[in-house]
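Note that one protein chain of the assembly has been removed; the remaining protein chains are unaltered in position.
Letters A and B mark the chains in the order given here, with residues in each chain numbered from 1 onward.
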Amino acid sequence: MSAAELTPLQRPTDRLRRRKAVNRGMEFLAWLSAAVAVAALGIVVFSVARRGASALSFDFLTKTQVPYDPTAKQGLANAFVGTFVIVGLATLMALPFGILIAIYVNEFAPRMIRNGISFVLDVLNGVPAIVIGFFVFGLIVVAHGQSGLAGAFALAVLMLPLVARTTMEVLALVPNSLREAALGVGSPRWRMTLGIVLPQTIGGVLTGATLAVARVAGETAPLLFTSSLVAYNTSFNPAHPLQTVPVAIFELSESPDPTDHARAWAAAFVLLMFILFASLGARWLATRSRRKLGRAAR
Amino acid sequence: MHLGDVLLQGAAALASLGAVALVVLIVYKVVEGARLSLSTFGLGFVTHVGWDPVHLKFGAGSFLFGTAITSLGALILATPLAIGIALFLTELAPAGIRGPVTALVETLAAIPSVVIGLWGILVLAPLLRDHVDPALHSALGFIPLFGPATYSANVFTAIIVLTIMILPIISSISRELFLGVPSELKEGALGLGTTRWEMVRGVVFPYTRGGVAAAMILGLGRALGEAIAVAMVIGAFTGISWNLFNPGNTLAAMIALNYQGASSGLELSSLIYLALILLVFSILVNLLAQLIVRRVARRQGLAST
Partner (left out) sequence: MPKNGMLVRITLVVAAVAILAAVAVGTAGASHKARSATAIKGAGSSFVAPLVNAWINPVSSIGISLSYNPIGSGGGVSAITTKGVDFGASDAPLSQFSPTCTTCVQIPWALAATAVVYNLPGLPFLKMNGSTLANIYLGKIKNWNDPAIKKLNSGRNLPDKAITVVHRSDSSGTTFNFTDYLSSVSKTWKSQVGNGTAVSWPTGIGGNKSAGMSAAVKSTPGAIGYVDVDYAVVNHLGYMKMRNRTGKFVVPRLKGILAAAQLQTHPAKDGSLSIVNPPKSKKYANAYPIATYTYVDVQKASGANAAALKKLIGWAITKGQTYGPKLFFAPLPKPVVTFDKKQIQKIHS
């Protein structure tokens, strides 16, 4: 390249050398940032896996807590069952509610109401989990005492905006041609929505539900208010407060006893694995449903 | 009009109304619970420093200070890191590692706060206390922020924990924004002979400025509301201290640690007053982020016409 073809910025000068050095410095910093993030993740997951592995055993998964008895064979079965029941109930509560809201916003609501409800959902999403926990405490626990149901309700409130929003997004992706075709052959609106549009979105809805489950499975604050005064036996009954994995981890972390810490790490490991699988599962479901909808649009 | 249509629309509308009612109910319940404290202390509560259950004088001052210093500290640390990651993923990463690194950074967001808190109190805190804090104190001790370091449960540990938690939010939003910069603009600048960094500084940053600001504010909102991880590592100290290596407390952590056994009705109501302040801040932060997003979208909409 002859000197005449170089732009003013490209002319080789000291200034250019300095600018290139600055550029290299910035690129290095960008690489470093990524490395720091990956390292942070690696360190946390590695710590949890390494320390949790020693306490992970068949007993750990199947026996319940026996507090203050270092000789007893114990585990966290009560917490695993409790989390399963409470998160399950929360999903059952949030899913239909969220889907109905998404249907209203996408299929029926005039523009202004649509914006209003999206706004309300965003506000709900921004309320800290601890305030929601306190809200359910005031609403249900003060009058009726703690229970797995109250905990499930608190988690459902946390899941609602996520489920509603992802369902709204997937509903919007369904091509209008499909709706018009159904209406064109005389199908009533409700059957068109429930029987034709909604099934197209199952993948997306499941993605939203899975993401919401991954989000609330690890929530501690709302459960402290609603389901923390537990009996230590393993129970499926949500009318009573049930022990849950995040609350168990929180309590065990405060203990001075290293075997309690080991159990906390093991519980954290199981929780982390579950959440990672759920998140990866959601991502896989999302790509699958996007591919399917892409095909349907053609 | 079919019966089915009426039923479906009715049910869906009812559900939506329910969501609105839920938000209203939340605000109402929190205000109602705080009423005793509101009428006893009024707005002076917000600035009063100290929490005295014996003499029945409560105030949010020290917790507001703690919330501010931890959230802002985390934001200051996380933002450059997050932008660096986003730039790396959009400009520098070889195609093969782009996907995995994106997934890894998003996985960081999935780690529950109680697990990060557990790691924070059992692994990070002793490490910082024994190796990092004293080194920072001896190097930068002339700045009041880096005073004597003896505690393991302190504000600095909480800041590091919060940084890890808000990093993925800011970085994934920034990444999406950087991907959205029209390539003609970027190539135009590069064609003029700018270095990659100059292109980023001159094209990408100005173009995405509003969106990145919104991302930072969303990260801030997350940091404000984090109760559990912070409660586990911050040391539960009520008071104002500029030394990052001293323990502290935040609005959310204080509520989490104390609601269970408030020794008086006034104390419980004051804890709910703290929750009210937290709620107001969270909603304001949320609104601010949405406002910025809307303004940016409008400006970009105009720019493309």
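Following the convention adopted for this analysis, contacts are C-beta pairs under 8 Å (C-beta built on N, C-alpha and C of every residue); 3 or more make two chains touch, one makes a residue touch a chain.
Here the structure is a predicted model, which is why all the values come from computation and not from measurement.
Only one of A:A77, A:I132 or A:L149 touches the absent chain when the whole complex is considered: A:A77.
In the complete complex, the hidden chain is touched by one of B:T47, B:S138 or B:Q260, namely B:Q260.
Here the missing chain is touched by one residue of B:G10, B:G44, B:P80 or B:P126, and it is B:P126.
Where subunit A meets the missing chain, the touching residues are 61-64, 67-69, 75, 77, 80-81, 141-142, 145-146, 228-235, 254-257. Although one chain is not shown, part of subunit B still touches it, namely residues 50-55, 57, 126, 148, 150-153, 235-238, 247, 257-258, 260-265, 267.
Throughout what follows, only the chains that are shown with their structure count from here on.
Remark: subunit A residues 6-10, 19-20, 22-23, 26-27, 29-34, 36-38, 40-41, 44-45, 47-48, 51, 97, 100-101, 103-105, 107-109, 113, 116-117, 119-132, 134-135, 137-139, 157, 160, 164, 188-191, 193-194, 214, 217-221, 224-225, 228, 246, 249-250, 253, 261, 264-265, 268, 271-272, 275-276, 279, 283 touch subunit B in the complex.
In the complex of the two chains, the subunit B residues touching subunit A come out as 2, 4-5, 7-9, 11-16, 18-20, 22-23, 25-26, 29-30, 32-33, 80-85, 87-89, 91-93, 101, 103-108, 110-119, 121-123, 164, 167-168, 171, 192-198, 200, 221, 224-228, 232, 252, 255-256, 259-260, 272, 275, 278-279, 282-283, 285-287, 290.
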